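Missing here is one protein chain; the remaining ones are kept as they sit in the complex.
We just call them A and B in the order they show up, numbering each chain from 1.
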Amino acid sequence: MFVAALLVMVDYFLKIPGTGPAVVDLQNWGIILSAFALGFGAVNLFYLHTRHISRRTPGQWPFSIWILVMIVVTAIIGVATGATGPQYSWWYNSTYFALSATVYSSLGFYMTTGCYRALRARNVEAALLLVVGAIALLRNAPAIAVGVPIIIPMEAWLSAVPTTSAQRGIMIGAALGAIALGVRTMIGRETGFLGRLTEAERRGGT
Amino acid sequence: MSKGKGFWARLEDVPREVLYAILLIVFIIPMLNPIGFPVPISDAAKKWYATIDALPAGSAIMIDFGYSGGGEPELGPMAAAVYHHIFRKGGLKPITMSTSIDGTLLWDKVIAEVNPEKYGRKYGVDYIHIGYIAGTETAMAAVGKDLRATTNTDYHGASLDQFPIMQGIKDASSFKLLICYTTGGDQSEGWVRQWNTPYKTPYLCSVIAMMVPTMLPYQKAGQIVSLLAGAQAGEMELIVGVPARGIKSADVITLTHVLVFAFVVLGNIAYYGRKASERARGG
Partner (left out) sequence: MLVAGRIFALGMLIALWVFIIGAMEMAKKKLPTFRKLSGLDALPEMVGRAAEMNRPIHYTTGLGELTGTVAPQLVAGLTVLGYVSELAAKYGVKVIYSVYQAQVMPIATELMREAYIRAGKGDAFDAEGQIRYLSGEQFAYATAVQGIAERERPAANIMIGPFYAESMMFSETFFRIGAIQLAGTARGYQIPFFAVVCDYLLIAEEIYAAGAYLSKDPVQCGSIQGQDIGKVIGWILMLVGVLATAAGSPIIINLLKT
């Protein structure tokens, strides 16, 4: 892991003959692994849902049958007509796309209730959040921006100054955190995700 | 329980179904009967248009359809308007890939809507899709380094060598512009890291509206030439002169934003009303 990561980093910063093709291969392996993860997910779904069906898990097994039927039908259509064929496109648009867009759109409703409930001027910070949120909300309503043009430079300033600076701070912090985690992982000292929180435990202690 | 609750408390705890119903009504009415509210054209939209317009003939544009089905209502109209512009201008080579697994099917949808044949544009000569490439940022890096080593077929599986548009296209340096439509920050930020930073490829980015504040630092730093929310598709349609779904959505966006603002004001009135009545009862 350390060697692979170092190779990619070295290729980015240094011009060393021979590293380029090796890194291209590593990147292509990464693409292949990602593609396999998709297939692995499908296999896992089959395994889990067939277990639900065989055990007649209450409240779950009819839906497990349904999901397996849909997976099989979609796969048959895709393989038989091609993933870019008109039949597959129709199937995709009628089922997955319609559902996906609907669920995504439901976010608008959740945000509405969130705004109604949470944007209360309970204290100074909340009032500030409320005012900034209201300005952004009205600026993004096209007709309001035309009717109340003062709101455009106000929102532009809010976006350009406090929002951008806060986002930059968050980005820098997150990037440094990712680098630190990467360093720990590369040198083999990040074991938290393996279930052993401390080095002592990793050595077999308590 | 609402029984025994004062008016302000009940207003503060309006059932969410009531809010959803009002929102739904406000949403549906302008969709069925467009009102025609004015739509301002932002500087960012003008800059986007000017960037594409300034490209010399023969320029290759890498376009990433990196959004999923859920983002299609917002980003689809933007992508369609931009394709209208590219095809109308002519002489450009839009080469599309997808870092989202839904990207190829959503591209089909947009192309069907745009109808390149209307502009005399032919697949493989004037536009092409090189398929979904898994790995997001790894894919971007790999394509930027050596496109042919990463993929040598289009999304139908045909060899890229047979398509005139792909002649001379090797890696990121072959492209004069990068455009990304995405609902995922991994794509929008990934292109900054993998193409704009190492290869200095000018980058136009269109994301869903809630991602704009987080992408602003890149735009302010000059790493993104123009950043547009998909909700601004109406502006792009106006500039290009192809009013369609984007303009229709502008009325809905205006009314729903005003409604949410009204809800926020109402919620605060209810909050302070309840506090005042509690103080009056307690005092």
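A few remarks follow.
Operating definition for what follows: a residue touches a chain if its C-beta (ideal position, glycine included) is under 8 Å from a C-beta of that chain, and two chains touch if they have at least 3 such contacts.
Quick caveat, the model's predicted, so the values are computed rather than measured.
When you scan B:136, B:174 or B:232 for touch with the missing chain, the hit is B:136. When you scan A:21, A:41, A:62 or A:86 for touch with the missing chain, the hit is A:41. One chain of the complex is left out; on chain A, the residues touching it are 9, 12-16, 30, 33-34, 37-38, 40-45, 48, 59, 99-100, 103-104, 106-107, 110-111, 113-115, 118-119, 167, 170-174, 176-185, 187, 189-190, 192-199. Residues of chain B in contact with the chain left out of this view: 16, 68, 70, 135-138, 183-186, 190, 198, 208, 210-211, 213-214.
Simple rule for what comes next: only the chains that are shown with their structure count from here on.
Across the complex, chain A is touched by residues 14, 16, 19-20, 23, 37-40, 68-73, 101-102, 104-106, 108-109, 133-136, 138-139, 141-142, 145-146, 149-150, 155-156, 198, 209, 212-214, 216-217, 220, 229, 231, 234, 250-251, 253-261, 263-264, 266-268, 271 of chain B. Contacts from chain A toward chain B in the complex involve residues 12, 20, 23-24, 27-28, 30-35, 38, 82-84, 88-89, 92-93, 96-97, 100-101, 103-105, 108-109, 111-113, 115-117, 119-122, 130, 133-134, 137-138, 140-147, 152, 159-160, 163-164, 167-168, 171.
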